[in-house]
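All protein chains but one are shown in place.
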Amino acid sequence: MLTILFDGIAYGMLLFILAVGLSVTMGLMNFINLAHGAFAMAGGYLTVVLMQRFGVPFLICLPLAFLATGFVGAIMERSLYRPMYAKPHLDQVLFSIGLAFMSVSAIDYFMGSQQQIMQLPEMLKGRTELWDGALGMGHYRLFIIAICAALTLALQYVLAKTTFGSRLRASVDDSRVAAGLGINVNSVFAITFAVGSGLAGLGGALGAEVLGLDPTFPLKFMVYFLIVVAVGGTSSITGPLLAALLLGIADVAGKYYVPKLGAFIVYSLMLLILLWRPQGLFVRKGGH
Amino acid sequence: MRSNSHQHLQASLLRPSRLKWTEFLFWGLVFLAPWVVPGHALMVNEMAIVALFALSLDLVLGYAGIVSLGHAAFLGFGAYSAALFAKHIMPDPLVGLCFAMATTSCLGALCALTILRGSDLTRLMVTLGMALILLELANKLDWLTGGSDGLQGVLMGPLLGRFEFDLMGQTAATYSLTILLASFVFVRHWVHSPLGATVKAVRDNRLRAMAIGINVNARLAVVYVAAASLAGAAGALMAQTTGFASLDVFALDRSADVMLMLVIGGVGWLYGGVLGAVAFKLMHDVIAGITPQYWTFWIGLFLVVLVLVGRERLLKPWTWWRS
Partner (left out) sequence: MDVVAIVIVLETRGLLKQFGGIKATDHVNLKLAQGARHALIGPNGAGKTTLINLITGVLPPTAGQVLLEGVEISHLEPHQRVKKGLVRTFQINQLFDSMTPLETLAMVVSQQMKLGRQCWQSLGQSSKVVERCHELLELFRLTQVHNQRTSQIPYGKRRLLEMAIALACEPRVLLLDEPVAGVPAGEREELLNTVAALPQQVSVLLIEHDMDLVFEFADRITVLVNGAVLTEGTPQEIAQDERVKAVYLGHSEVLLHG
């Protein structure tokens, strides 16, 4: 049972890193970006290509995935996304679905449609058993938890203690007022989008072994990211963190204890939560 | 200067609801199609079903203003309801159609409870979630639904007790077209009624609609349930005319495709769904003929360009060169 909890936490933290960019973008730019999963997929495939064709070690690939997808995200924000902010939500949905479709097709064309196998470095394979096997910790999952926890703490620190963080928080609260206070809202948007996409890319690279990696990744997992954002809310990062953990544990536990129902558990849980609290579970009072 | 008399005002108000001769011509041609080109009767049938589905989404998207990615939930629910009804209760098509519409209306009412609250994102998630849950259910309850193999061997009785469903598909096509036309006439009439006008008001300015005494949530719920039942009808027609129901009827692709069709044809003017369905099918056949595997890429590109250029501009090609 503890093992399930452990696996669920690992899965949840991974989902959080993947989805946090989406949550902040939604809260900041009020933009529904259904192509977010494509950045994650890009990070995963980049890692695979670097490792298999260029022999780059796995641990080096991770920061590279972050930087590369972050960079691509910055370019796309400036060129393609920016004109979309003022458009109605339907347009944003259509636009980002279009991007998602394009990326899925492109990867299918260049890399083929089969599952990609990730070769983990030796030290990350293996498993530690505690308490007579009551808790089995895969080393890779331990690694994931460690990296994601570190990233979460870093994010919290940036948000709470740095100038950029306070500018970001002000822009999320009310971007017009923030602009009026002299905050360069455009650059806040650009940096946030880039970091969010970078984190998604990193998550994709990290998660390829656990979640699987094939061209349908963006569409398959987009639902999960959206669940994290819808349930966790867009006005903090602890909200999506808790939502992601809840989702991760529920999914792993559900698939173990009631395999017949599979993902049904997760979707129903989401539906019930949204019925009870349409604004998400963890919304700060006040503001819009 | 015209004298603005009572009759003039009344005529102004009633003008949009009058049927134009172009509409009669359009529908006349459409109904002749399965008989004039019998080889394409099956395709006409398919387009009629898809057009009905798109019409139902127009109610949701164009009139209620709800962005829904899960409209396929109703399509699928209707399809499976009709298929199961024909298999286990009674093979009469029209009764099965009514049954499917009734069950989908209930589902629509249930959904309406949830989607009227919360933000656009919440709505998107709830509609999507509903479709996904139904997909999972259909998959897992395979003793009932046939699981991933689909529900097969749905044999339909003769329509109105007389017209057998023939292999050529002409009966099927005429059946589907009749249901489409009936739904279309009903919706068109509804849109031009006082109720329809209040819904348009809600779409234009929700705050003001409340301030003139309109119960916004009740109105939107009515529209949503009506749309759900029409989508259910489309699903029922699909199951009845093809003889089976399968899981992909719930897929995200379906919801996305129909939204695309509606966007191409134009949201909010009823013919958008019908024309969009035709245009989409033609586009699909042309593009799939050239690059069968990468259809999603071109559709994706089309969507991106469409939105960047501006949706309204699609119908006005002369605006393409203005920037």
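Per-chain residue numbering starts at 1, and chain names A and B are given in the order in which the chains are listed.
By our rule, a contact is a pair of C-beta atoms (placed from the backbone, for glycine too) under 8 Å apart; a residue touches a chain by one contact, two chains touch by 3 or more.
The model shown is predicted, which means the values in this text are computed figures rather than measured ones.
J.: Determine which of the presented chains are touched by the chain that is not presented, and list them.
T.: Computed over the complete complex, the missing chain touches B.
J.: Out of B:Cys106, B:Val216 or B:Ala251, which residue would touch the omitted chain in the full complex?
T.: Checking each option in B:Cys106, B:Val216 or B:Ala251, the one touching the absent chain turns out to be B:Val216.
J.: Please pick, from B:Glu23, B:Asp204, B:Asp253 or B:Asp285, the residue that touches the omitted chain in the full complex.
T.: Answer from the full complex: B:Asp204 touches the omitted chain.
J.: For chain B, which positions touch the chain that isn't shown here?
T.: These residues touch the chain not displayed: 4, 6, 9-10, 12-14, 17, 189-190, 192-198, 200-201, 203-205, 207-208, 210-216.
In the analysis below, only the chains that are shown with their structure count from here on.
J.: Okay, in this complex, where on chain A does chain B touch?
T.: Going through chain A, the ones touching chain B are 26, 32, 80, 83-84, 87, 89-95, 97-106, 108-109, 219, 223, 226-227, 229-230, 234, 260-264, 267-268, 270-271, 274-275, 278-280.
J.: Chain A touches which residues of chain B in the complex?
T.: Of all residues in chain B, those touching chain A are 61, 67, 69, 113-114, 117-122, 124-126, 128-130, 132-133, 136-137, 139-140, 252, 256, 259-260, 263, 267, 293-294, 296-297, 299-304, 306-308, 311.
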